[in-house]
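Excluded from the complex is one protein chain; the other protein chains are retained at their positions.
Now for subunit A:
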Amino acid sequence: MKPVVIIGAGPAGIRAAQTLVAHGIRPVLLDEAAHGGGQIYRRQPANFKRSPVKLYGFEARKASALHQTIDSLREQLDYRPETLVWNAEDGALDTLQQGRAARLEYSRVIGATGATDRILPVPGWTLPGVYSLGAAQIALKFQGCAIGERVVFAGSGPLLYLVAYQYARAGAKVMAVLDSSPFGAQARALPGLLSQPATLAKGIYYRGWLTAHGIPVHQGASLTAVNGEQRVQSVSWSNGKGQQPLVCDAVAFAHGLRSETQLADLLGCEFSWSPLNRAWLPQRDSAGRSSVAQVYLAGDGAGIMGADAAEMAGERAALALLEDQGYMIPAQRPAQLEQALERIGDFRQGLERAFAFPEDWATGVADHLIVCRCEEIRAGEIRAVVREGHWEINRVKAHCRVGMGRCQGRMCGTAAAEIIACESRRAISDIGRLRAQAPIKPLPFGLETEA
């Protein structure tokens, strides 16, 4: 019999696996990472011995619980770490594990592929010493090293304060936190945020802690340039009162997160525009069923909701799968989960107001700004293609190669879309969606395949 397959061993994937196991199913759990936990609860290498509290702070208990879950399920799961799913086709997933390509047929599949940083480039962002917020956190959590000694944190979103806090706690000198969202927006967002008082309290705590420790936190402050010859030497930022220089040796920045949706696309899922996420997302019902009968979606990969929601959505999607497969499931549980998810949804609306995406970002972008790092495409080249009459994003990609490089637009797709929409005077939702193309990550020549 073909197995049930889960892609992604983050909070969503692990809870989905646990739920399936509890009903007597032995799923295959595929994950690109070496250890289960996903992005937020990423595990340190075996030779590191930091305590969970030190690594995960407030989230230590949840992190440990999730790690214990996957460890205790080891025997009941077919868990395959370090396995990239690079393609989906014809009822099967194509995987790459240590240079070996294989094909895995599934009866049903749960996509729990998570998220990565949403990047809006600034001049100088390709200099050594510039990281995304997530990458800065990974360096700390996973490798146990800071990205620099004097670090500036910039952008917006909850990770901004969290990672700045984690760096300061780890002993790095945080030169400043530059939050692009204005203070007023955050005050207005408060009602929505009150639906998750604990999470809100954490956010307030991080910021309070930073201020109390003398770390400058600027609101309505945008990073305008990263300066340096060989690597980062300083940044410039502005808050409407002119440019300010700031000396540093590393920068971490991002504007929230973006869902990893390529697999859903290759699996054939229908997409629709999500104004809240300002992105095209695979459609799913409140239980996590996609538009394709055997495909379920959970966690940040189908829309940014955070780790707690990911756990619940993973469980909910697994219950939907079980139900569709004819299993008896606990009667009350689906409704409980959906209600909880709805509450977090309200919170997420509040967050989006508090950490508003800078919708006018593209208007201020200089033509010489490199937007696509892989292909070295500048904003002016994208604009020139638009001025020739092109406005559909795949079409613009075909003409100037933006998003054609090894990251396949993961890094530059957001920025390219903003520039195209702005230059063509269309709504961001009216310029089409970058189509996913296999492989999701690069594939080596000379790989081995199954006999």
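Note that a residue touches a chain if its C-beta (ideal position, glycine included) is under 8 Å from a C-beta of that chain, and two chains touch if they have at least 3 such contacts; residues count from 1.
Convention: contacts and distances are computed from a predicted model.
Student: Select, from "Sarcosine oxidase subunit beta", "Anti-sigma factor antagonist", "Multiple-sugar transport system permease YteP" or "Lactate utilization protein C", the UniProt-recorded name of the complex's unshown chain.
Tutor: So, among "Sarcosine oxidase subunit beta", "Anti-sigma factor antagonist", "Multiple-sugar transport system permease YteP" or "Lactate utilization protein C", the name matching the hidden chain's UniProt entry is "Sarcosine oxidase subunit beta".
Student: Using the touch definition from the top, which of A:R50, A:R103 or A:H368 touches the missing chain?
Tutor: For the chain that is not drawn, the touching residue is A:R103.
Student: Quick one: say which of A:T19, A:S180 or A:Q408 touches the chain that got left out.
Tutor: Per the contact definition at the top, the residue touching the missing chain is A:Q408.
Student: Name every residue on subunit A in touch with the hidden partner chain.
Tutor: 87, 89-90, 94, 101, 103, 388, 390, 392, 395, 398-399, 404-406, 408, 437-439, 442-447, 449
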